[in-house]
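Only one protein chain is missing; all other protein chains are in place.
Take a look at chain A:
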Amino acid sequence: MRIKTISRSVDEFTRERSQDLQRVFHNFDPSLRPMEKAVEYQRALTAAKLEKIFARPFVGAMDGHRDGISCMAKNPNYLKGIFSASMDGDIRLWDIATRRTVCQFPGHQGAVRGLTVSTDGNVLVSCGIDSTVRLWNVPRPSLEDSDLSSEKSAEPSAVYVCKNALLAVDHQFEGELFATAGAQIDIWNHNRSQPVHSFKPGNDSVISVRFNPGEPDILAVSSNDRRMIIYDIRMSSAAREIRMQTKTNSIAWNPMEPMNFTGANEDGNCYSFDGRKNEEAKCVHKDHVSAVMDIDFSPTGREFVTGSYDRSVRIFPYNGGHSREIYHTKRMQRVFCVKYSSDATYVISGSDDTNLRLWKAKASEQLGVILPREQKKHEYNEAVKNRYKHLPEIKRIVRHRHLPKPIYKAIAESRAVNNAKKRKDDRRKASSAPGTIVTKPLRTRRIINEREVE
């Protein structure tokens, strides 16, 4: 007879000294865990509720400008700083941690329409409707600047004059060139007082310009005649252009997939395109009710933030049609520019009410140093919530956002209008010969034409 029974010696299963860690044993057998799915669902519900309890996205406002903010620029080398310019020509460098102005750059007469920083973080380029381009030396942050009461002001290192008002500026990635947009597109070198290169896309003014982060010689431009044009500056004319039904206010390239770009359009939608194939938009991001003024991608390339004329800031996933988050305040008026901070944690919005506002990108995130066990718990909560987020009880909690009344009413109205239109179209299609009425998908509906220019 062979016999064996379970016998556990206490030494094997308990710790020797109180300095040791407690011993943990695992057995993943599902039969030891009855009702595991119900328990998981309960945990998902608790996680969704906790997320809502801890959702406090607003960090603070940076007060100081005397007129509405027109544009912002991120310093690629210095995480804590952000430049902002207002409609009265006031340019400031802010320290985000203390939310104070570090340095002011006075000099522009009239609104500053474009701000950009060179890739090494030394030169700030600004352009305005006073037809000047000014280059400034960015002061190096040092430990001696701990005296917060002193606000330094700097002199421009160069001022270049043009013929017409300038509407946008962007700096080449890892290069010495920057492009300005106004009546035409000019490519400048830091040291020359005349543009090195010029492109004239048509008779209408060019309103925004953006260099590609992956290919330093490619730039995307949007003009007032509702076109988005992609240029290669080594060639003498445009490479591709897309004409839409409404104008694009701003373009952003996806930093992780540099062939894709997203345009913030006047009709409230954002259209993502593949730069190589322009016949249809890759994705249409619909949620704003009014014109989208500015767009910026997160450095992870997984989401982007948009600011719109309807007084709200929304964060969209890069491939999703609807926003995952909306930020609004009673005091925040029309949002004209937004930036996603370079560590993918914060979103900065500049609006008409002369304030820059700092928001958390993930509203319920715990900032600061997180212990590894806390981190694991957060990740577990996120995962279990995502597993059950389609079920009605949890979906209701996760989706719930308070919207300001004008936006809520506008959404309801547009939904009613769209439903009526859809019903009529469906009926028309159903009662006509199959194949005679073809519905264009939304991705192509808003594009009028697209061509490759030789």
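Just so we're on the same page, contacts are C-beta pairs under 8 Å (C-beta built on N, C-alpha and C of every residue); 3 or more make two chains touch, one makes a residue touch a chain; residues count from 1.
The working rule: contacts and distances are computed from a predicted model.
Asks: Just to verify: the chain that's not displayed, which of "L-serine ammonia-lyase", "Pyruvate dehydrogenase E1 component subunit alpha", "Chloride channel protein" or "Probable U3 small nucleolar RNA-associated protein 7" does UniProt list as its protein name?
Replies: Record says "Probable U3 small nucleolar RNA-associated protein 7".
Asks: With respect to the chain omitted from the figure, which of A:R140, A:K330 or A:H390 is a touching residue?
Replies: Checking the options A:R140, A:K330 or A:H390, the one contacting the hidden chain is A:H390.
Asks: May I ask which residue of A:L32, A:L371 or A:V438 touches the chain that does not appear here?
Replies: Of the candidates A:L32, A:L371 or A:V438, A:L32 is in touch with the missing chain.
Asks: For the chain that got dropped from the picture, name the residues of chain A it touches.
Replies: Interface residues of chain A facing the absent chain: 1-10, 12-14, 22-35, 37-43, 46, 319, 388, 390-391.
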